[in-house]
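All protein chains but one are shown in place.
Coming up: chain A.
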Amino acid sequence: MESAEGAKQHAPERSGPAAGPAQSTAPRGPREDQGRPLYHEETIDLGGDGFGSEDSNNLVDKLDEPMMESVLISDSPNNSDDGAGDLGCLQDVVETAEGGADHRRESVVDEEALGALSDDGESDGEDTPKDVADMTSDSRASLKEDPEQEEVKDLPTCEHEGAEDLGPGDARAPAAGPASGLSPRQPSPKDEPVPMCTIFSQLPPAGSQPQVPRDGFESQMVKSPSFSGASEAAARTPPQVVQPSPSLSKFFGDTTSTSSLASDFFDSFTTSTFISVSNPNASPSIPESLSSLAATPVGENSLGSADPSYSPGTERSESGVSTASLEIPQSPKPFSQIQAVFAGSEDPFATALSMSEMDRRNDAWLPGEATRNVLISVTTQQYSTVFVDKEGLTMPGLKFDNIQGDAVKDLMLRFLGEKAAAKRQVLNANSVEQSFVGLKQLISCKNWRAAVDLCGRLLTAHGQGYGKSGLPTSHTADSLQLWFVRLALLVKLGLFQNAEMEFEPFGNLDQPDLYYEYYPHVYPGRRGSMVPFSMRILHAELQQYLGNPQESLDRLHRVKAVCSKILTNLEQGLAEDGSINCTAQENRQASVQLWRSRLGRVTCSMANCLLLMKDYVLAVDAYRSVVQYFPEQEPQLLSCIGRIFLQIGDIKTAEKYFQDVEKVTQKLEGLQGKIMVLMNRAFLHLGQNNFADAHRCFTEILKIDPANAVANNNAAVCLLYLGRLKDSLRQLEAMTQQDPRHCLHESALFNLTTMYELESSRSLQKKQALLEAVASKEGDCFNTQCLKLA
C-alpha cells in the first residue's frame, strides 16, 4: 500500500532536525548518508479532512491561496522563499493521510502547522502578486460558501447512487479513509463525509431533494472511459467553483463570472478612475484662439456664441415652462427654404445653391414621426413660433473635463525613476495646434487621451463644455463631428462608461435639433441629419461593451431599417428620403453604393454583437450576409466564420469553411490569399491539437511575409506549447525589436510578459525593459495592463 510505503520512507525524515518537516533542509543529512532516493511517495488525503471542522475549513481556504494562481499556477518569484507556509499546510494534509506510523510526532506537527496558518493567510496575500490576489479572492469566496450546502445535499444522493452503481466503489472507499481517521485532529463524525461516490452524484437544484426523478429520468454517473474502478471511491463532490474558462476569449468565455484578471487585461481602464475627475475651473478658461474654431461652415459664426435668438431654450429656462419656443427671426428668407422640407417640391436652383449632391447623400436620414412633424413645422411656420418640448432637445455637455494622463509615464516613475520618466515625451493637448489639425495629429500618434481632451476644449469653445449638459445649446455639423471623435476615442480607450455618460443627452440621435432643417438660417436648404452615420453605429455598439448586447442589437436593427428603407427609395428612383428625385444617374449610383456599404457596415456590427452574445448560429448567418455587401472581403469573412466554429469546438465545420476560403482565394492574385490559406491551415492544426504543424504553417507565412506580426506571435505561442520556452521568447523578442511600431501590440506583449513570468524569477527587469521600449514608441493610449507590472 502506498501509505505504508510512505511511512517507511519518512523514517529518515523524522530523524532529522525537527525544525522543518516540510522543508528540504531537515532531511538532507540522513539522505546523504544512506544514499536514499530523494523522493518519497506519500498519499495526500484530499477527501478525509479539509471541511471537517471550523479550523480545517479555514485551512482549506488558506491552502488555496498560494495554489490558485492565475496563469501561472506557480508561486510568485518571492513566494518560493517563504513557501514554508504553504508547504507546511500541505505537509499537514499529507501527514494526516499517512496515518498510523507515528501519531505522536504528527500531532505535534499538526498543531504547529495550524499555528502557522493564522499568519500565513495574511502573508501569502501580500506576497502573491496583485493579479493573483484577484484570482484567489474569487476562488476563496466560492470555497467558503459551498461546503456547508453541499454537505447536506450530497449525503442522500450518494447513498442512493452508491447502492445502485458502485460495486467496487464501496470496497475501495475505506482505503482512503482510515488515515484521516487516525489523525488527532479528527473531524467530528457528523461532518465527516461519507466516503462514497459523491463524484457521480449530481447536485440537485436548489430544492435539494434527493434525486427521485419526477420526470422519470435517472441521473447517470459519468466517468473517464479509461478509468478503472478506483475512481468510484472518491472524495466529496467538489464545490462547484465556477471559474471563468481561461481558454475562452471574451466571446467564448463566461462573462458573468469572468475573473478580474481577464477583464483587467481587456477592459483595462476601469471607468471609476476617471469619472471623478472634475475641474470646475477648467471650463471658463478657454484660450482666445479657440473661440472661432467651432465655426467653419458658412454662416455658422453666429451660432458659436450663445445668440439668444437661436438657442431654443433661453426663454423657456427663464419662464420655467416645459415647452421651448423656438423663436425664428422675422427677417425675410429665401423662398426655397420654405419648400425645402416638402417632399417632391424641391426647387432645383435652390438645391444646387445650397446643397451639394454629396452632402445630401451622406446626411440623408429618415427622422421618426414626431421629429419629422417638428421639422416640417419649423420650415412652414417660420413666421410664428414653434414649440418644442425641452425633452425633445439635445443638450450635451462634457461630463468630465480632464482625462489627461499617461499610464506609461506613471509606471516609469514607479519602476524606472524620475530620470527615466522625464525622457518620456508624448504630445498632449497643449502641445499641438488647438484645431482639427492638432486633433488629427494627436490621434495619429496614438495620444488618444490628449485627443479626447482637445475635443473637450473645442466643445467648450462651442458652449458645450463641462457642466453645460442640460443647458440649451445649438448644434453644428462640426460640433457633432467633435462629439463623434471624442466618444469614439473614449470607446477605443475602453472608457465605455464615460462614453455612455456623455452619449446620454443625445438620446436616440433622432431629436429635431440634430437635423439641418432645424436651422434654416444657418443651413439654408440643407437637409438631413447632422449626426454622422459612424456615430450612430458607435452609439449602438457602445451598449454591447457595457453588457447590454440586446440593446445594441435593437439599436442596430433600427439603423438597419433606415438603411434598407433608403436603399428601397433609391431603387424606386426616389431620393433617399423618398421624395421625387431628379438627380443624375451617376449620383444615384453613388448613393446606392454608399448606402449599400452602410447597410453592410451595420450588418457586420450586428454579427459582431451576436458573437458577443454567443449566439453563434445567428452570428454566422449575419457574417454570411455581409458577403453580399463587401464581396471583396469574402475570404476574410469565411475565415472568420471558420474561426468561430473552431472556437466552439466544431472542427469539421471549421474545416469546411476554410476549404471554401481556399477555393475563393485561388482566384486572387498576390500574397494575401496565400497567407490567409496558410493561417487557416495553422488554426485547423491547432484545433486538432497539432502544435507542431501549426507552427510549421505560421513559419511558412513568415517566409512569404517576414513582417507578419500575427504569424510571428502565433508561431511563438506554438513554440511554448511544444515546450520550447526559450525559442518562443527569442522569437517574440526579435519581433518586438525589429518592428516596434507595429509589434508592441498589447496581445504580443501580454504573451511576452507571461512567458517572462514562466521563465524566471527575474521577470521584473525584463518587463521594465519592455516598458522602456513602449515608452519610446507608444502614445498615451497604451494599455499598460498587458505588461503585468502593476
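Here is the rule we use: contacts are C-beta pairs under 8 Å (C-beta built on N, C-alpha and C of every residue); 3 or more make two chains touch, one makes a residue touch a chain; residues count from 1.
Just so we're on the same page, contacts and distances are computed from a predicted model.
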item	value
Identity of the absent chain, which is to be given by its UniProt protein name, from "Glycine cleavage system H protein", "FAD-dependent oxidoreductase domain-containing protein 1", "Trafficking protein particle complex subunit 13" or "Very-long-chain (3R)-3-hydroxyacyl-CoA dehydratase"	"Trafficking protein particle complex subunit 13"
Given A:485, A:599, A:661 or A:774, the one touching the chain that is not displayed	A:485
Contacting the left-out chain in the complete assembly, out of A:469, A:548 or A:633	A:633
Residue of A:605, A:731 or A:768 in touch with the missing chain, whole complex considered	A:605
Contact residue for the chain not shown (choose from A:473, A:511 or A:647)	A:647
